[in-house]
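Coming up: chain A.
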Amino acid sequence: MTLILILALVTGAILFGVGVYGALSQTNLVMIMMGVELILAGALVNLVAFWRFLHPESYSGQMFALVVMTVMAVEMAVGFGVAIARFRARGSVEMEEAGDLKG
Partner candidate 1 sequence: MNFVIVLLALLGSVWLLAVVEGWTTTGRLRPAAPLLSGLAHLGRESIVPRTPDRVFFETAPVLLLIVAVLGAAVLPLAPTLVIADLATGALFINAALAYVLVALIMAGWGPNGAYAMIGGWRFLGQLIAYAMLIVMPITAVAMRAESLVTTVIVGSQDGLWNIVYQPLGFVLFFIAAMALAFRAPFDLPTAPGELGGGVDAEYTGVRLGVLRLARLTLVITLASATTVFYLGGWHGPLLPPWAWSLIKTLAVAVSMLLAGRYLPRIREADLMRWCWTLGIPLALLNIIVVGLLVLVVP
Partner candidate 2 sequence: MYAQAFFVAVFGLAAIGFGVVVFRTSSMVRSALALLFSQTAVGCMFLAMQTEFLGVLQIMMMATEMSIMAIFMVMFMMDPGGLGGMEMTHQKRFSISAGVVAGGAAIAVALLADWGPVTVEAPDAEMQTRALGIELLGRSMLIFETAGITILTAMIAATAVAIPVYTLSGNGGTETKETSE
């Protein structure tokens, strides 16, 4: 059974790695959000695996996963709100062209 746990954890880790790569390498805001979504998906896999194989008696694990899903939705909503505002103002959601956001 530990095998499955490790399989799941490795999958989560790789998803996390891919997500980090995506979030850092992409120039477009929406693509960066996709990277973040992948990072969160990796976290979700870990959470569920931990709940299932280590503490199935405590439902706080599932609760945590639910909260992460909420975070994904919130991230989408806020991200798109910002994207629209930015696009309206500047005509672009590219990171390379967002130098004016530097403090």
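Selection criteria: all candidates are chains of the complex that A comes from, given by their letters.
One rule holds in what follows: a contact is a pair of C-beta atoms (placed from the backbone, for glycine too) under 8 Å apart; a residue touches a chain by one contact, two chains touch by 3 or more; residues count from 1.
The structure presented is a predicted model; accordingly, all values stated were derived computationally and were not measured.
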For chain A, the touching partner in this complex, picked from 1 or 2, is candidate 2
Residue numbers on chain A that touch candidate 2, as the complex places them: 1-22, 24-31, 33-35, 37-38, 41-42, 44-45, 48-49, 51-57, 59-60, 62-63, 65-67, 69-70, 72-74, 76-78, 80-85, 87-88, 93, 95-96
